[in-house]
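Here it is: the structure, laid out below.
The other protein chains are all here in position, but one chain of the complex has been omitted.
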Amino acid sequence: MSLSNTVIAEPRRTPSSKLTELHDRLMETRRLSLALADPLSDEDQVVQANDDASPTKWHLAHTTWFFEAFLLKRLLPGYRLFDETYEYCFNSYYEAVGPRHPRPKRGLLTRPTAADVRAYRAHVDEALVQMFAGDMPSDAAEIIELGINHEQQHQELLLTDILSLFSAGPLKPAYRKAKPGVSVQNAAPLAWSSFDGGIFEVGHDGKGFAYDNEDPRHEALIRPFKLANRCVTNAEWIDFIEDGGYATASLWLADGWNTIQGQEWQGPLYFEEADGGYMQMSLLGHRPVDPAAPVTHVSYFEADAFARWAGCRLPSEFEWEVAAADLPVAGRDLGADHLRPLPANADDGLTQMFGDVWEWTASAYLPYPGFKPAPGAVGEYNGKFMCNQFVLKGGSCATPAGHIRRTYRNFFYPHQRWQFTGLRLAADA
Amino acid sequence: MSLSNTVIAEPRRTPSSKLTELHDRLMETRRLSLALADPLSDEDQVVQANDDASPTKWHLAHTTWFFEAFLLKRLLPGYRLFDETYEYCFNSYYEAVGPRHPRPKRGLLTRPTAADVRAYRAHVDEALVQMFAGDMPSDAAEIIELGINHEQQHQELLLTDILSLFSAGPLKPAYRKAKPGVSVQNAAPLAWSSFDGGIFEVGHDGKGFAYDNEDPRHEALIRPFKLANRCVTNAEWIDFIEDGGYATASLWLADGWNTIQGQEWQGPLYFEEADGGYMQMSLLGHRPVDPAAPVTHVSYFEADAFARWAGCRLPSEFEWEVAAADLPVAGRDLGADHLRPLPANADDGLTQMFGDVWEWTASAYLPYPGFKPAPGAVGEYNGKFMCNQFVLKGGSCATPAGHIRRTYRNFFYPHQRWQFTGLRLAADA
Amino acid sequence: MSLSNTVIAEPRRTPSSKLTELHDRLMETRRLSLALADPLSDEDQVVQANDDASPTKWHLAHTTWFFEAFLLKRLLPGYRLFDETYEYCFNSYYEAVGPRHPRPKRGLLTRPTAADVRAYRAHVDEALVQMFAGDMPSDAAEIIELGINHEQQHQELLLTDILSLFSAGPLKPAYRKAKPGVSVQNAAPLAWSSFDGGIFEVGHDGKGFAYDNEDPRHEALIRPFKLANRCVTNAEWIDFIEDGGYATASLWLADGWNTIQGQEWQGPLYFEEADGGYMQMSLLGHRPVDPAAPVTHVSYFEADAFARWAGCRLPSEFEWEVAAADLPVAGRDLGADHLRPLPANADDGLTQMFGDVWEWTASAYLPYPGFKPAPGAVGEYNGKFMCNQFVLKGGSCATPAGHIRRTYRNFFYPHQRWQFTGLRLAADA
Partner (left out) sequence: MSLSNTVIAEPRRTPSSKLTELHDRLMETRRLSLALADPLSDEDQVVQANDDASPTKWHLAHTTWFFEAFLLKRLLPGYRLFDETYEYCFNSYYEAVGPRHPRPKRGLLTRPTAADVRAYRAHVDEALVQMFAGDMPSDAAEIIELGINHEQQHQELLLTDILSLFSAGPLKPAYRKAKPGVSVQNAAPLAWSSFDGGIFEVGHDGKGFAYDNEDPRHEALIRPFKLANRCVTNAEWIDFIEDGGYATASLWLADGWNTIQGQEWQGPLYFEEADGGYMQMSLLGHRPVDPAAPVTHVSYFEADAFARWAGCRLPSEFEWEVAAADLPVAGRDLGADHLRPLPANADDGLTQMFGDVWEWTASAYLPYPGFKPAPGAVGEYNGKFMCNQFVLKGGSCATPAGHIRRTYRNFFYPHQRWQFTGLRLAADA
């Protein structure tokens, strides 16, 4: 196995200051996963809400298995597998690794127990520490970097999957209380930023970590466009609902129309009409919808229909990337600890580009010109999903701090909406 | 609500010795449910293995709700509901009571927690004790009796549902260790008992508790028949498999053939070929099949096909009942604590009629002549299922002690086999 | 293959007057099938309306194949198969005969063409005539008798399947015009006939043809009962609808309730509310419901619920058979050529027992004591369906003249209702 396509600029022999930084980031990531599971009972952690979601315990174990399978087993001499059956239990989708427990049945694994999984984590963490203590093999740092980013993705999934679970019962519990001291505010008025066309470099520039699907960096031809200063709000979405948006076929892609008819969708996921207003289930419990906050838990189908209704369109992934080129990679992500998207601040330029909600783009998730997945099992990480999905940009309120990049390409099927997914309008200049 | 069709011979004013006995039996039943859950973690208790099965926690809560809804709420003055949402969570199928959490989603209820449910049980147990302390209302004893029997049914389900869950993962854990000191033995050789025909009284005779579906007692015309001295064994079933039983269409009902083709059944549930022999998952873990023990986890379709292959047939429910008329109601039930069916002892007459495995009969589950379900919600207990199911007799190794009767009519769909279901051959005399 | 279980009283060597009668009946049956197809274009004849129904052309070919496979191929020396592929195309469900075209895809067989099938019929008819001309082998008459009855069953199916097809499009064409001169009339008022209990002989008495499932004749114990003088009418059914019958869970078997909820049934098949009244698609086209006529196209689930709503029950198959014992086997069947059920005449005793609509009984379709299916492929005719279905009695307006008997056991699944199925109320005496 080689990870050569995972772009890391540093030379092969990682200097010790870098190693210290990597060690600390790794340990912090490992700690955060446990901290996210902390408000949950063992019962909460074992159940699978639906076929798209995984149990918390599974996330905790799978991210651990990732280090075991791709790092420790190969590169730590004398490493002892914690349990031989875990590869079957906790492999996600790596065909090259071998058979695995069927995805829709992850929630049936009451054994290994949550306590077993915590012991598994401790065992692997110890080996990871040991690895840093020794003579770090040449490609280990790359795999550790990938493992950190992999675990961060699962941290976001852990949260959205628990929300999915908690929304499925009558009690609708909060994962956690709302952070105090967030004042109610209005959303910034809608405004547009204009951008020139031209040929632009897109894709990862080789500085720091990136997934293989951000590579190769290449030129893209872009036409003049404009982008909304903020995400579409709940208030705007409610206008769409009340204008009959979900009942007007001409606004929808054919596959979208079939989906909303078949599923009887009348609003975003977790939305519910109540007493003339709208409630929405969230990580903070069942709460009134905040009109100023970005709409979230909408599918591509809905985002696309809304944009059409608004006389606009969604941006392409490259328009978004070009627009973000000079913006600081900062926003209300998981580090901000709100666990929900917040209203945009009044601002002159683009706001909310990072954090709050993932933004659907109009770009199908396809390989960049010259893309080659890494050889070996980790080559299955991104490449094999390049079909029937759409790219999302910018991260959300559940994306771990430090995980997002301008060139980051998240991807989901156009009907999926259990992530913190929203949208920003675009238009031709 | 009246329970008049639940046949209880005692006069309305229950004498205090009877009350003491009832109290003790109730408390023992309540204790047993918790004891059965004891080897299970909270994680084990929350998950639903499939649509037929329910989580342990749900069984513990639902049996408690039954007392709350049908007894305490109506007949204990000043009773305070433990939690108003529990009726929605833990009503099983009583349409007359109101809406309820969908059956296939019982496993999503991580909240209320296992600890909540234990507190709920304690709350209701306390109220039950209080009820006995006071002036017991006239129909309360009947409902308590029904509640005990209801909880006993769920105790059996709890065990078969946990087995279903534990068989679904790769670890295949044992619910408990095998009871020591059970010596390996051969099955008694197959022999036949003959019975005369005639008109016989069948159905419940009014002595002690019975479900409404055992009533009214009525005459049945029976032709001379003979019955095997014991249940069909695993060894005999393996002969059936190896003779191509699962590949010979002419042995099967059309619906059965469709089922085994569609589901790709090649043997009983949990059976697995391994190293030239057969293993089967059980409450005692994944173990070699005991050739002398009764085959179990077979569907009606399979039982019927086996009987045809053997040149015999299944008994009718009345043949079975007549044959059992003079036998003691005793066998290796849950009280014997083996948690698996054991080989028949060599014996002159009928053995294994009670305990070990439920025996499929050839009788469709239909109302007895003159059957009337009880008015009110408990009328839904048995009557509404009188369609497309078959009657089983005799109880199993998981049936609580004291729960079985000669007239007891268990019923399942012909494709179901996650219970401890087996068969005994019959033939015309 | 032997047909020994198809009960025919005549001695093996059939006298020539019997043979002449058999020949004439056979030819008349063969002619009737073609006559029934006559109002239909080749297009109408090829399409399959749904998985339960078959194309007209398939019925015409399958009934022909039946004679070829079970008679001519075996017993007519020198018989030449019309086409070797037809066995694959037109075998219905005889596993012992070999593989066959999948049932749900019968409507894809545009080849062989309708003209091919007509030629096939002519070829086989010619061979049948030839058979009568020669020295009829000993068991041929039995098979011919079975073949006649088999073809008659398919004549009824041909009509109900075409109705199903014609109801599926927007044009709702009539299969044929209504027979003129049928005056509008009221239904006879509901009245009851009472019957004593006792032990009665039921099942076929060996005189004339019967299917194997009517055998063996045996004793049945019957309790005193009463039976309505006529079938339930559309007017009564509309009362049931308007009293909320389809929205009242307590009236329904659990499986029935699931069915009507899942399928959103609000009335009989082909019923439609229109302008404050009701229309129903029929073989005579889309017509206003006749309030006095028997309700038809209701499932067992609906019949059972209606009877419960009416405070009555359905009769058992043996009650029905005993009640019919002294009645002439005569009614408005296909020979009467109305193609729809008509109102009951005012009469002192039981009316409509034969013809008009098939009457659901409360009896599960199970083998009679001592039942043995015929050896060989025709043993699959009836026996393998003895599970999950209910018995219907009396024939309908689409049952060919001469086809019905008192002991005739028709059977369908409890959710099926595309046949001319209705009900007659019963009650304990």
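A, B and C are the chain letters, set down in written order, and residue numbers restart from 1 in every chain.
Here is the rule we go by: a residue touches a chain if its C-beta (ideal position, glycine included) is under 8 Å from a C-beta of that chain, and two chains touch if they have at least 3 such contacts.
Note that the structure is a prediction, hence the values are computed from the model and not measured.
All shown chains touched by the missing chain in the whole complex, by label: A, C. Residue C:H101 is the one among C:R25, C:H101 or C:R217 that touches the chain missing from this view.
Residue-wise, the contact with the chain that is not shown comes from C:V46, picked out of C:V46, C:A344 or C:V357.
Looking at A:N186, A:Q266, A:N345 or A:N388, the residue that reaches the missing chain in the full complex is A:N388.
Considering the whole complex, the residue from C:A35, C:V129 or C:A168 that touches the absent chain is C:A168.
Taking the whole complex into account, chain A touches the unshown chain at residues 93, 95-96, 199, 218-221, 223, 249-250, 252-257, 300-301, 304, 362, 364, 366-367, 369-370, 379-380, 384-388, 414, 428.
The omitted chain makes contact with chain C at the following residues, 41-47, 49, 57, 85, 88-89, 101, 105, 107-114, 165-166, 168-171, 173.
Everything that follows uses one rule, which is that only the chains that are shown with their structure count from here on.
Any chain that touches chain A and also touches chain C is listed here: B. If you average the Cα atoms of chain A and of chain C, the two centres end up 60 Å apart.
Each chain gets one centre point, the mean of its Cα atoms, and the points for chain A and chain B are 47 Å apart.
With centres taken as mean Cα positions, chain C sits 38 Å from chain B.
Annotation for chain B: no residues touch 2 or more other chains.
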